[in-house]
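One chain of protein is taken out of this complex; the other chains stay put.
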Amino acid sequence: MPVVQIEMLPGRNLEQKRAMVKRVTEALVETINCKPERVKIIIREVAKEHLADSGVLYLDQE
Amino acid sequence: MPVVQIEMLPGRNLEQKRAMVKRVTEALVETINCKPERVKIIIREVAKEHLADSGVLYLDQE
Amino acid sequence: MPVVQIEMLPGRNLEQKRAMVKRVTEALVETINCKPERVKIIIREVAKEHLADSGVLYLDQE
Amino acid sequence: MPVVQIEMLPGRNLEQKRAMVKRVTEALVETINCKPERVKIIIREVAKEHLADSGVLYLDQE
Amino acid sequence: MPVVQIEMLPGRNLEQKRAMVKRVTEALVETINCKPERVKIIIREVAKEHLADSGVLYLDQE
Partner (left out) sequence: MPVVQIEMLPGRNLEQKRAMVKRVTEALVETINCKPERVKIIIREVAKEHLADSGVLYLDQE
């Protein structure tokens, strides 16, 4: 049943996303012993002006 | 107080979204006995390249 | 593919939860035209000391 | 470690977002006693057609 | 309309939570110009065995 939500910066291409969901699914299957068809992944890209650490937007950290 | 977050594929028109939030709200009001004005719904559309089942992006499942 | 997350106060019994997920799923199937087996629902109960409106915990609003 | 997710209507400018993450971070640091560098904030803008109260989209409430 | 979700370690007392939701709400009202009664906050406490940084559970970082 695992539902995985991944928030990350934009900029990854399709090939990287393909590899990411494949590898994350394998990681779950092999460690918590669930069936691969039970793993659902949702990716959300978050712009640098919508993320902050230490009270400062990523946009302003560069 | 219920807060409902719905992730779904894009492609539904405004009429469908209108009907969806109306019906989901009614479903909550009638089953868990809350006031309609307490129900808040957030919809998030998720592209096929940002969703995966069984380690495969929806984009690649067609 | 819809994934629905519902946050609500504790206190509903199993019968109410059963009815809620059935009715919410029907609401989605009939309005956005998805297959019922695609609808996944996650319920999270949130205690009154973990919810706030207008800057005041629900616990203190009674 | 706090992770804060903020869903809000679009329309705020960069200056407002800068001030918001600064002030929210300070609020956490001063009340729950965590280190500022531990506070991560994710902002998500949600369009008026993707939000509902009382079963009615914000778009239709104006 | 802002909906704020805060994930944090357990261990804060009621007084700290009260102060936190008050201060976070004020931070939003003053920076993004929304009405206080529109701000809803959901707190979720997450145990140290359910949090990880750098691939290591918080439980194992002490």
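In this document, chain identifiers A, B, C, D and E correspond to the written order of the chains, with residue numbering beginning at 1 in each.
Methods note: a contact is a pair of C-beta atoms (placed from the backbone, for glycine too) under 8 Å apart; a residue touches a chain by one contact, two chains touch by 3 or more.
Quantities reported herein were computed from a predicted structural model and do not represent experimental measurements.
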Check: shown chains touched by the absent chain are A, C, D, E
For the chain that got dropped from the picture, name the residues of subunit C it touches.
14, 17-18, 21-22, 24-26, 36-37, 39-45
I need the residue numbers on subunit A that touch the omitted chain, in ascending order.
1-9, 12, 16-17, 19-20, 23-24, 26-28, 30-34, 46, 51, 53, 58
Tell me which stretches of subunit D touch the chain missing from the display.
1, 3, 40, 42
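The rule is short, and it goes like this: only the chains that are shown with their structure count from here on.
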Applying the touch definition from the top, give me the chains sitting in contact with each of subunit D and subunit E.
B
Chain pair equivalent in interface to D-E, over half of contacts matched, among B-E, A-C or B-C:
B-C
Pair sharing more residue contacts (C-beta pairs) when C-E is set against B-C
B-C
Averaging C-alpha coordinates per chain, one finds the centres of subunit B and subunit C separated by a number of Å equal to 11
Whole-Å distance, subunit A centre to subunit E centre, using C-alpha means?
21
Enumerate the residues of subunit E that touch no fewer than two other chains.
1, 3, 17, 24, 26, 40, 42
Could you classify the connectivity of these chains, where an edge means two chains touch, as line, ring, star, complete or other?
other
Can you work out from the touch definition every pair of chains that touches here?
A-B, A-C, A-D, B-C, B-D, B-E, C-E, D-E
